[in-house]
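Shown here is a partial selection of chains from the complex, left in place.
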Amino acid sequence: MESNIKIGVIGYGYWGPNLVRNFAEIPGSQVRMVSDFKPELLAKVQSRYPSIQVTTDCRDMFSDPKIDAVAIATPVSTHFDLALAALQAGKHVLVEKPMTVTSDQAMRLIDEAERRNLVLMVDHTFVYTSAVRKMRELIANKVLGDIYYYDSVRVNLGLFQHDVNVIWDLAVHDLAIMNYVLSSQPYAVSATGMSHVSGGPENIAYLTLFFEGNLIAHIHVNWLAPVKVRRTLIGGTQKMIVYDDLEPSEKVKIYDKGITIKDNSESVYQMLIGYRAGDMWAPHLDMTEAIRVEALHFLDCIRKGERPITDGEVGLQVVRILEAASQSMKRQGRLVELDLARVAA
Amino acid sequence: MESNIKIGVIGYGYWGPNLVRNFAEIPGSQVRMVSDFKPELLAKVQSRYPSIQVTTDCRDMFSDPKIDAVAIATPVSTHFDLALAALQAGKHVLVEKPMTVTSDQAMRLIDEAERRNLVLMVDHTFVYTSAVRKMRELIANKVLGDIYYYDSVRVNLGLFQHDVNVIWDLAVHDLAIMNYVLSSQPYAVSATGMSHVSGGPENIAYLTLFFEGNLIAHIHVNWLAPVKVRRTLIGGTQKMIVYDDLEPSEKVKIYDKGITIKDNSESVYQMLIGYRAGDMWAPHLDMTEAIRVEALHFLDCIRKGERPITDGEVGLQVVRILEAASQSMKRQGRLVELDLARVAA
């Protein structure tokens, strides 16, 4: 029987415990070491998982030859240094979203991983939910027809970040989902936003993404909303989707609704548009935890030497949009063009 | 006893019947004439209100000396000509929103009404709902503290307009509400949008409005959404509001939630933000139909010679923003500055 893949996890704050729990529980992997600079968090690891080694110095992880792969769940500003060191130490890497602070950093990591033939995967968790996978399937199979728009609202109260604005914290989820479910890439972005904490990063933001054809996308993110909303509308020529991630079971609803456009040369302005309303349908969704699906995929890619669905290139594309959106936001909506085809380093 | 104010109503399509019904039922007014160019609609008037005169020529209304005031419920492109003719015939005017197609037209009407000492009122119906009046009261009384943001979503399937884009049709409601509940005016707008009907006006649009200080507003309107949403979030330093116009009774919910910002010079980045969560409260709202409140206000202004809450100036301010937003949308979000202090004609 194949031996377990040995995992090191850096960071045991908000997300790290989920990574540790999943890699500890699923067959085929084993968590060998956890690092964090807070000893009280390491004490928790020890009490829950006495067989896992702990350290405040993540270099112990890089120098341990038994560790095959490293999962990085630290603040975004540290992603590049940690991921680079891990790759240079020959470890496969799963890095938290967003991948890096700049697209240059992302490209450096991609190159490093390619050169060393290591798996580099970005933790775009929503891509591994059954709701998002179902939406991709529906769109790929042309159930919705051509896509008119993608509109997402992701707001709640807290948690204000200190090092990144709300786009990097919340819109990154929507960009990762769009990257997966839509078949094309935006060519430009216009963003607006505001900071309500003096000197702090923007805590409310609105992004409009333009695509070739008449596809438009919009993302609304807010750390200062009285209610939690996680709702996406997707409109197509044939059908439309409401995806509400807070619904306990029917997260994805498909509406057989739309317009019919009559090409009537005699009456251009009269009766041009017809409205169509049909059934609504909510497919049953598998309830497996997304992070488990993702961890299994990471292990699978390591074993088979394949590229993950959310590889470095995908991480880079998302970072490019985040960069451009932040730039547009500084100029109050000024359009910033994107070039998502990667330039060779 | 004072005699009834005699009303003429132009247009008996979607909104006209509501105006006729209200002016017919409330004490103090009487509908004397209805005009529409469709005889089948006039037949409906006659069968329901046999005492009301009908005509396909609205000039009959202007020339009737017994008519005191005219309500105009026709497509926006006709507002200016009809309102001007009515004012020139000495009639008080209640005109459907948006007031006119251009701000120049709006200014002409304001001047005409002032010169003749006539009431000119714009039918910003939402301003006369108890929900919106309650929000104005809460904001004016500083219950919310300083306002951080105003965010509205107004989407549904249909009805596509042929002569105006979705901003002029739907965002006009939000602009009218904001004009009433907020104490300041935006200085610039950035808008994006898209048309999904070849050659047609934009059917989906996003507006960001910038105000002095750190107040930001956003409006999302869409004629092509699978579900109907009418939801506004208002964030303040002290409290936040969720206003959902589709709720049957608790339309306005006030959340005692927010952030507390600690000015800790020693730890700028650590523990700067605290979160506060308290009670939620939904005030009981009077259920009187808004259009009835509005009609009573119009009659009252005529009798007392006073300016209506939604007078020509307010109508003009809204039209200015609509113009600027449409201009910004054509340039994919380019900021357009607003000068809402009126230039003397």
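Labels for the chains are A and B, by order of writing; each one numbers its residues from 1.
Heads up, the rule we're going with is that a contact is a pair of C-beta atoms (placed from the backbone, for glycine too) under 8 Å apart; a residue touches a chain by one contact, two chains touch by 3 or more.
Only a predicted model underlies this, so the values are computations on that prediction, with no experimental measurement involved.
This homomeric assembly is drawn with 2 chains in place; in total, the structure file defines 4 copies of the chain.
The working rule: only the chains that are shown with their structure count from here on.
Considering their complex, residues 148-149, 151, 153, 155, 157-158, 160, 162-163, 188, 190, 192-200, 204, 206, 208, 210, 214-216, 218, 220, 222, 224-227, 233, 235, 240-242, 253, 255, 257-259, 261, 269-270, 272-273, 275, 277, 328, 331-335 of subunit A touch subunit B.
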